[in-house]
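Here the complex is missing a single protein chain, while all its other protein chains stay put.
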Amino acid sequence: MEIFYSLQEFMTYSKGITYLIMGAILILMPLYWLFLTDRDEKKETY
Amino acid sequence: MGISRRKFLGWFGGLSATAATAASTAIAGGNHHFEGHPDTMGVLHDINRCIGCRKCEEACNTVNELPKPEKPFDDLSVLDQKRRTHADVYTVVNQFKIGNEKKHVHVKKQCNHCMEPACASACFVKAFKKMPNGSVVYDESVCVGCRYCMIACPFNIPAYEYDNAFSPKVTKCTLCYPRVQKGLLPGCVEACPKEALIYGNRKELIKIARERINKHPDQYIDHIYGEHEMGGTSWLYISGTPFSEIGMREDLGVTSAPELTSGPLSAVPIVVGLWPVLLTGIYAISKRKDKVAEEEKAEAVKAAENAADEEMKKQIAKIKQDAAKDKEAAIKREVKNALDEAAKEAEEKAKAAAELTETADAAPEKKEDE
Partner (left out) sequence: MMERPSRISIKPMITPINVVLGIILAIGCVLTVLRFTGGLSVVTNLDDNNPWGIWIGFDLLCGVALAAGGYTTSSACYIFGLKRYHSAVRPAILTAFLGYALVVLALHYDVGRPWRLPFPIFWQQGTTSLLFEVGLCVFLYLTVLFVEFTPAAFEWLGFPKLREKIVKLTILLTILGVVLSTLHQSSLGALYTIVPSKLHPLWYSGYLPVYFFISSMFAGLSMVLFEGSLAHKYMHDKMDETHLRESEGIVLGFGKAASFIMAGYVAIKVIGLSVDNNWHYLFTGYGAWFLLELIGFVALPAFVYAIGVREKNIRLIQRTAVWTVLGIILNRFNISLIAFNWHLPSAERYFPGWMEIAVSLFIVAIGIVIYRFVTTHMPILYEHPDYRSDH
C-alpha cells in the first residue's frame, strides 16, 4: 500500500482504480441485463 | 496438508497488518487531512527586507539557462511596470508605491509550489508532480499543450511558449529542483543579498515567520501568506503591507484545487453506475407499455371481430326466424286459403242444395201461408 502525503496523490490513485471499475461496470451491466431477460419472450429489437 | 498453528497465526497476523494499513489509507478518503510530505521544503520571503535589486531574477535566468532579456538586470526602470512570469521569465520582482509616502515595497513573484497544486490537479497527462522535497515539477515529454494548468493556477504562474510551433512547453519555476538534488540552494535564494529569501523545511519556516511577526508586531501584519492559501504553498510570505495592496490576492480561500473538483469528480462514477439502470428501466417501461398497448389493440380487434360475429349470428338467427315466420305465415295462409276455399265450396254446395230444397219446398209453404 502506498502512503499518500497529499490529497492530489490520493485522488490520482483512487480515481485511477475507479475509472477501471467504471469500465468494468459499462461492460458488465449490459451482460447482466441480457442474463436477466434471457428467458423473456423474444421481442423485436429496433 | 496440515497447517501449523504458527503458520495460521502468521497468516492472521499478515491479514490484520494489511487490514491496518488499508484502514490508514482508506481513511484518506473520509475526513482525513493531508499534511504534505514531512520533508517538504520551501522559501520564506520576507517582503520587508526586499530592496528590489533584481539579483534573484538574474540568478534565476542564469541557473535555468534562459535567454537574456533586452534590458539588463541592473536596469531598475523595469520595476515601473507591473510584470508577471513568462515563458522565459520564471520570476519577477514587482514594485508597489504605498500611499502618499515615497515608500516602495518590492515583492518577488514565482511559482508558489502549492501543497496541493492546481496545475497537477488539472493536468490530464500527469505532467505536474509535487515532489517529496516540495518542488512542483513539470514533465515536458508528455505535455499536450492544452494549457488547462494555466487556467487552473490561482496565482497565474505557468507560462506558455506561444511562438513555438513544434514543441511548445509550459514553463515555470521548479524551486531549482535539479540544484537542490545536487545539494545546492535555489538560485534566487543564493543570490539574495538581503536574506529576504530563506530556504528551509516548510514547518520550520512557518515557525520563523511566526517568531518574526510576534517579535515585531509593529512591522508585520499578522498573517503568513501561503500558510493556508489554496490549501497552503511551499513559498511563504510575511509583510508589513497588506498583501492585497502589493498584488497578492487575499480572496483565494483555503480550499485546495483537488478539493474544489472532488465533488464533480465523485459524481462521475455514480453516473456510470446508475444511468444504465435508470435508462434501461425507462426503456423497459416504455417497451412494456408498447407491448401492453399492442396487446390491448389486438384484444380490441378480436373483441370487435367477436362482436361482429355475434351480430352476424343474430342477424342470421333473425333471418331464420323471419324465414320461419314467413313460412309459418305462408302455411297458415295456405291452410287458411284452403280452408276458406273448402268452406266456400261447402257453402256453395250448401247454397245450391238449399236452393234446390227451397224451390221444392216453396209451394207447400206458400200453401201454408194462404
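Labels for the chains are A and B, by order of writing; each one numbers its residues from 1.
Please note the rule applied: a residue touches a chain if its C-beta (ideal position, glycine included) is under 8 Å from a C-beta of that chain, and two chains touch if they have at least 3 such contacts.
Predicted model, so just to flag it, every value in this text is computed and none were measured.
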Out of B:G145, B:P178 or B:P242, which is the one that touches the chain we can't see?
B:G145
Among the options B:A159, B:L175, B:L205 or B:I246, the absent chain makes contact with B:A159
Answer key for B:A118, B:A191, B:I206 or B:L236 versus the chain not shown reads B:A118
Which parts of chain B face the unshown chain closely enough to count as touching?
84-87, 118, 120-127, 142-148, 150-152, 154, 156, 158-169, 249, 251-253, 255, 257-258, 260-261, 263-265, 267-268, 271-272, 275-276, 279-280, 282-283, 286-287, 289-290
Those residues of chain A that touch the unshown chain are 8, 11-12, 15-16, 18-19, 26, 30, 45-46
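Here, only the chains that are shown with their structure count from here on.
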Between the Cα centroids of chain A and chain B the separation in whole angstrom comes to 16
Can you list the residues on chain A that touch chain B in the complex?
1-12, 14-15, 18-19, 21-22, 25-26, 29-30, 33, 43
Which residues, counting only chain B, touch chain A once they are in their complex?
18, 21-22, 25, 28-29, 34-38, 115-117, 120-121, 126, 130, 132, 231, 256-259, 262, 265, 268-269, 272-273, 276-277, 280, 287, 291
